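Comments concern the structure below.
As you look at this complex, bear in mind that one protein chain is not there, while each of the others sits in place.
Note that the chains take the letters A, B and C in the order they are written out, and that residue 1 is the start of every chain.
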Amino acid sequence: MIRVGIIGASGYAGAELIRYLLLHKEVKITYLVSDSNEGKPISDAFTSFLGLDLPVCEKYDINVLKEKCDFVFTARGNGGGMKIAAEILDAGIKMIDIPADFRLKDPKEFKEYYKIEHTEPEILKEAVYAIPELHKEEIEKARIVANPGCYATCSILSMAPLVKNNLIDLKTIIIDAKSGVSGAGRSKLSVSGLYCETNEGFKAYGVTTHRHRPEIEQEYNKLSGKISNIIFTPHLVPMNRGILSTCYADCIETLDNEKLNKLYKDFYKGCPFVQVLPQGTQAVTKNVYGTNYCHISTMFDKHTNRVIITGAIDNMGKGAAGQAVQNFNIMCGFEECEGLIMPAVYP
Amino acid sequence: MIRVGIIGASGYAGAELIRYLLLHKEVKITYLVSDSNEGKPISDAFTSFLGLDLPVCEKYDINVLKEKCDFVFTARGNGGGMKIAAEILDAGIKMIDIPADFRLKDPKEFKEYYKIEHTEPEILKEAVYAIPELHKEEIEKARIVANPGCYATCSILSMAPLVKNNLIDLKTIIIDAKSGVSGAGRSKLSVSGLYCETNEGFKAYGVTTHRHRPEIEQEYNKLSGKISNIIFTPHLVPMNRGILSTCYADCIETLDNEKLNKLYKDFYKGCPFVQVLPQGTQAVTKNVYGTNYCHISTMFDKHTNRVIITGAIDNMGKGAAGQAVQNFNIMCGFEECEGLIMPAVYP
Amino acid sequence: MIRVGIIGASGYAGAELIRYLLLHKEVKITYLVSDSNEGKPISDAFTSFLGLDLPVCEKYDINVLKEKCDFVFTARGNGGGMKIAAEILDAGIKMIDIPADFRLKDPKEFKEYYKIEHTEPEILKEAVYAIPELHKEEIEKARIVANPGCYATCSILSMAPLVKNNLIDLKTIIIDAKSGVSGAGRSKLSVSGLYCETNEGFKAYGVTTHRHRPEIEQEYNKLSGKISNIIFTPHLVPMNRGILSTCYADCIETLDNEKLNKLYKDFYKGCPFVQVLPQGTQAVTKNVYGTNYCHISTMFDKHTNRVIITGAIDNMGKGAAGQAVQNFNIMCGFEECEGLIMPAVYP
Partner (left out) sequence: MIRVGIIGASGYAGAELIRYLLLHKEVKITYLVSDSNEGKPISDAFTSFLGLDLPVCEKYDINVLKEKCDFVFTARGNGGGMKIAAEILDAGIKMIDIPADFRLKDPKEFKEYYKIEHTEPEILKEAVYAIPELHKEEIEKARIVANPGCYATCSILSMAPLVKNNLIDLKTIIIDAKSGVSGAGRSKLSVSGLYCETNEGFKAYGVTTHRHRPEIEQEYNKLSGKISNIIFTPHLVPMNRGILSTCYADCIETLDNEKLNKLYKDFYKGCPFVQVLPQGTQAVTKNVYGTNYCHISTMFDKHTNRVIITGAIDNMGKGAAGQAVQNFNIMCGFEECEGLIMPAVYP
């Protein structure tokens, strides 16, 4: 049994991590850090944990962590991971950072988008941006992993086969993404977060300015060896969970539906969590609700010589905690699927 | 008082028409046709009409119609309007067809997309495709009006200022549209229409094949005098009402946010139902819930030299019954806003 | 035209009041008070008001009020009405207080439930607790009206025919009430108010302690001349609007379904906004969405010799702003229905 700590246990990502790890047969959760719930059971923050065997919440303390943990997930807000990464790694403990601290490789870009000075540029260099389907070998060797953003994961997986194979014009990519509300987290309170302000409404937000755009471009560039230049437009859907990315791009050469679908199926062969749907079936967020799966639909539009790819994930699953556990499995040498084989909660 | 008949009163569009017309001070609803509710009060179909002064439902009968009505709205399924249009017009009664029978000017295209042979090509020629903000003069003189589709209305209004002024490349338009569920109507029953199959889920549908694509292209072509070639991708949002169209296009020359916003404000000056939002404010479907308004947000993306326009309507309001009443007002010489000045039901 | 002021225009009740008053042909809204939006258009608080002719928000000032208003609605938080009631009434201006300041006739009870000392006991005596179907004559003569609570309105209307006619044991009444989320208002922010914490969940709250219990008992006592002793249990439903009260009581003598339904129909004869549904049809909150209607279903349970009455209202309509406008009409001698005849926004 590997002893696991979660720093930031009382947010949505922390809670989702606990949910997955409780199903993992090689894991014992030994350390839950939540400053606001110090000394209290985690079921005070989430009544849904009542009756489950979990440690009491504590304050963060590197000495306690060293004593209690073999592996650490950090799930505090942006900027929380880089404060403690050095001492965790120095203690010989591997870590996965779920927020954004180690995603953008350029510290200047990080500062531009997150308004925080990066204090750990060396660790930033070392950290592996980790989508298991694309970076498995690096992840196996990593001491520290940057868990990708939810929108980014969905958008990168949706376009990777085309980007990697240089079949589309990287300057024409448009990603029109839609997310459930849990992506906003549990800690920020505002009028716009109220139930009634969201329910029965739909809107775009962060148009041209969202933080996941540079993250997506960085990975497209890495995959293709070229410079991408994308539009990324997120929207808010009145539902708890789920992201759908609808991705458009001009084809460099003419494709057809069969070739396109086959390209995707071949690309993701051997990837248990990416399901390329049969031609004509559309990806639906409901079908991955509560899981680590990504469903992808492919469509070639003869009318405009473009592709229309839709990818669906659970933002809390493949978009956060699920992918973190998948990365954890790879880092620790476990079966990649351990703790993650479960169907969606449907309906 | 003008005496109005509604053919197809027991569908969602028919009911919404009743809702608007009850607030119209020049209208008396005198004839409600619903075959399935013959002889029953309309409150048997919609309990929400209990206590309101409305006629009992009848079967369709041209002689009764002639006697009771000065104006007719048809709101039956596609194909229902063209069966009765000739005899209504021959009786000297003006009509507005809410479904699709008279929207596509090319009968072959109509057949291709709706799988119905067009039996009234002459009336089709005469019928005015009627978005009041764009075709007011034609509407004033019309005997028969084709009320535009919900997605089409939203997408055309969202891009008209750019299309009309030839500021964008018409081959690059991508419309990523999202709709609430009421657009599917009340008459078709299927597993996918069940509450649980839709709630907490999001998906695309009709990708590359939706019937509103040719309708939108037809109107873009008319506006620009050129040939457009668009992608139109509709999605289903778990909410009752509302459409948001997120529209992308390459700019022919470089714009900026101020110019773009001003272009829209100027274009829609004097249009009470189109509100161009201040730069930086996003259109939200909630803000037009239950109304005939269209909210539009404009954004120029320097990064890609493209525009990102979002337009929001209520698919039952500006997308159907509201716009029908607005057209009715223009056809009858009433104040354009009569019966339509009301704020959204918020929250 | 009567010139109307709204004190507290930027809350949900204030906004709903504006929505109704814009449809009222005898009203001109001349004064909107919102401290947080001073100097700004009300569309800054609710974008849904864009394009409508409304005054700019101001701070509260009795001198301005005197100059601009013939009638005032107060819609600030509890305690806000009693601070300004005296000076408004002294100026010869009639007012309706939508919050709770003048509902409970016993100042001690008010303090017990609202934790605020009542500073206007004389005005409290004078104020008319105003459900138009029950207190029309008093309302006609009132200078100041206490607009009833949303739950209270629904629960009182649902049981009034039985209570008034002494057909049930007043010690056995149980009201199991369910409300949409807008009842919580727009000003309080908390984790439990977040979309994700409410959506896809259902719960009771305020069990045995809710403030509307004494309000309901007070009115039952007044109606019956006896002492009632009720259970009132509110629940939160994941929807924006609507209250359903399911009311139970032991019958004093045996009833049957026909007698019971007739009793209700007779009791509410001539009441345009209370619709007693035909036996066997259930009240549904959707059917009164956005309106001032109350739908009531009656059922006698032979098995237990009890009645089961369900009443449905829109908490923002008959439960707040709609009823306020109905009271306003009666106070001002207008047609009781003016501005309120509209069907539900359905679906």
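A few points about this structure:
To be clear about the criterion, a contact is a pair of C-beta atoms (placed from the backbone, for glycine too) under 8 Å apart; a residue touches a chain by one contact, two chains touch by 3 or more.
Owing to the predicted nature of the structure, the values given are computational and were not obtained by experimental measurement.
Among B:N199, B:N257 or B:N305, only B:N199 touches the chain that is left out of the view.
Of the candidate positions C:P41, C:G185, C:P238 or C:P272, contact with the hidden chain is made by C:P238. Only one of the listed residues, C:A142, C:V284, C:A324 or C:L340, touches the absent chain: C:V284. Seen from subunit C, the chain kept out of the figure touches residues 171, 174, 176, 178, 180, 196-197, 199-205, 207-208, 229-231, 233, 235, 237-242, 244, 246, 248, 282-287, 289, 297, 299, 301, 303-304, 306, 308, 310, 312, 347. Of the residues in subunit B, those that touch the hidden partner chain are 12, 180-182, 186, 189-191, 193-200, 238-240.
Residue positions on subunit A in contact with the hidden chain: 12, 15, 18-19, 22-23, 46-52, 182, 200, 240-241, 272-273, 275, 277, 281, 284, 286-290, 293, 295, 341-347, in rising order.
Note that only the chains that are shown with their structure count from here on.
With centres defined as mean CA coordinates, subunit B is found 39 Å away from subunit A.
Shown for subunit A are the residues that touch two or more other chains, namely 196-197, 199-200, 238-240.
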